[in-house]
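The next block holds one structure in the form of structure tokens; read it before the comments.
The other protein chains are all here in position, but one chain of the complex has been omitted.
In order of appearance the chains are A and B, and numbering begins at 1 in each one.
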Amino acid sequence: MSLTAIDTSKRFLLGRRWPLKTEYTVGVDAVTCEVLPGQTLGVVGESGSGKSTLARLMLGLLTPSAGHIEFEGKSVASFGPGEWRSFRQAVQPIFQDPRSSLNWRHSIERIITEPLQNFGQSPKQRAERSLVLLEQVRLPTHILKRQTSDVSGGQLQRVAIARALALDPRYLICDEPLSALDVSVQAGVLNLLLDLQASRNLAMMFISHDLEVVRHVSDRVIVMYRGAVMEDAPAGDLYRKPRHPYTQVLLGRSAPLPEDVTTAPSVASITSARGVRCPFTDRCPTRQDRCFTERPKLRQVEPQHRAACHFA
Amino acid sequence: MAAPAVPGAVSRTAALSWLGSAVRWWPLGLIAIWLLVIAVPGLIAPQNPLTLNLSNTLGAPSAQNWFGTDEAGRDLWSRCVWGVRYSLGISIVIVFSAAAIGTLIGGLAGLMRGWIDSLLMRTTDVFLAFPYLILAIAIASAVGPGLTTVVVAMTAVWWPGYARMVRGQVLALKELAFVEGARAAGTSTLMILVRHLLPHLLPQLSARVSMDVGYAVLALTGLSFLGLGAQPPTPELGAIIADARSHLLEAWWYTTLPGLFVLAAVISSMVVSDWLENRTKGQFAR
Partner (left out) sequence: MSAVSTATIADVRGLTVAYHSGDSWLQVVRDVSFQIRTGEILAIVGETGSGKSTTASAMIRMLPRNGRVVSGSVRFAGEDLLGLSDRAMRRLRGQDIAYVPQQPMSAFNPTMTVGRQVAEPLVIHRSLSYRAAAPKAAQRLREMGIHEVDRVMRSYPHELSGGMLQRAMIASAMICQPRLLIADEPTSALDVTIQRQILELIKQVQIEYQLAVVLISHDLAVVSHVADRILVLYGGRAAEIGPTASMVNAPRHPYTRGLLRSTLTAELGHKAKLASLAGYPPNPLEVDREPGCPFRPRCHRAETECSVAFPPLEGQPSHQWACYNPEPTA
């Protein structure tokens, strides 16, 4: 029973270069990861790492270019309408900025109960449920009739969580749920997510650029760079013994090379889905010749611990 | 602002400021007046627009007949007021129908992309290519002239403009974050259009609709003037003007006054459209 990405890749069409050479941007590059009940999979990466694309693949909002997503044993690609319904009910998102990820022309009540509306509940049932949901996210009931502009960012994120809980999902995909919130409010929302996971045995995917938070909430962590997994380990091990040079850079234990002048990683385009060199070669402080000619595979360096580096 | 000295009394400044803000909404009053005229023309035109009175044909404006009478003795004021119901009322129906059809088609095309988008847009292009006049003539020669003919011809030719506009907007709107949130919550494509995108489309749509009503009035009265639309004795403004043409020299008021009604209707629609556009500027984002 899990939500798993198996060797999943997603590339985006950039344009067609005359004559017949199509250019792609790699969003996600052969990622394998799983989200298990009662556990949190942390995903760490900077901008351009592909973590948000991975979230959307797991949510079924994007179709993989290669590989597939498996939901409790069945491949998402083979879903019929009935299976999609079950999937939507079971897998819900929490996005980064509630001000843009929630329709600001709707009232709070409408936002929270829309999933219920899609699944055919009557207005009366929806109204009752909305009160229950508000209580679960610790929001006052008077907020129901308000518009999103009257509500603070922290409260709005709780509204987003209430909406995600409406259908009683088993999997929660959180894409940077704290990043848009005020610092003094982040802890409260984080505590809420931890509580919810514990009480409902939720399977959670927690995506963030903030390593400290990811370490705190995750059981297992994958580190992404330019769409590929660089390291995959239990949270504690990753922080005690990071094996990949990029993880070490992220943890502040080493400094990356000065940035390249050309385009930022998030808009880099490479002409094939799998390059011949390690994606981290442009910033790796310990790069060698081999790194430019042979792309390292994700290999086991310790029990339960994998890294994509020749020298890990 | 100090509280009023007498409880229950409204302070003068409060009343004035409310009035000031209410005045900003005056175009709505204009819409209300026109809608009233369409709904209950009898309110300001008690005389029957169809009653013949052959003893008083082409009478000049008088106390009894404010606009005078036409060649059959019918009270011109009543005919014009009732004519608003046809000229303006039916134009409104045409434009709203066109907008509804166009929004649905353009919205689905923009949301679903792929072959559906291509199919819908090519269909739209075909309809867009038709000049409404030729189409009206064609339909009239098939099933005979009449208001129905004209309504069908005009709606058929008007909806593609909306389809194009809405598709363009939807293409941009669907990139907004809440759309994928809606999809993740299991919302169907149609419901995304209706529940989520429509509120964001309404500002521009309403400005365009109110402007198009003006153009539709001109088109409709024009077609009726040519004899393709309203048939006698229907008091449609364009038809009235057509009848009045032959009496231009003896009864100048006969052509002028219905024309003024058309002018008033069209100007009103433009004013309302302008006002809507100014009010909804920048509401696309937030």
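Keep this in mind: a contact is a pair of C-beta atoms (placed from the backbone, for glycine too) under 8 Å apart; a residue touches a chain by one contact, two chains touch by 3 or more.
Note that the structure is predicted; figures quoted are calculated from it, not measured.
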Legend entry - Displayed partners of the chain not shown (whole complex): A
Legend entry - Absent-chain contact - pick from A:V249, A:C284 or A:A312: A:V249
Inset, instruction - Would you indicate which residue among A:V213, A:V229 or A:L298 is in contact with the undisplayed chain? - result: A:V213
Inset, instruction - Over the whole complex, note the residues of subunit A touching the chain we left out. - result: 40, 46-47, 152-155, 182-188, 190-191, 194-195, 198, 209-213, 216-217, 235-236, 249-250, 252, 255-256, 258-259, 261-265
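Going forward, only the chains that are shown with their structure count from here on.
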Legend entry - Cα-centroid distance, subunit A relative to subunit B, in whole angstrom: 49
Inset, instruction - Provide the residue numbers of subunit A that touch subunit B in the complex, in ascending order. - result: 56, 59-61, 85, 88-89, 91-93, 95, 97, 100-106, 114-115, 118-119, 149, 163, 166-167
Legend entry - Interface residues, subunit B side, partner subunit A - complex: 176-178, 180-188, 191, 195-196, 199-200, 286
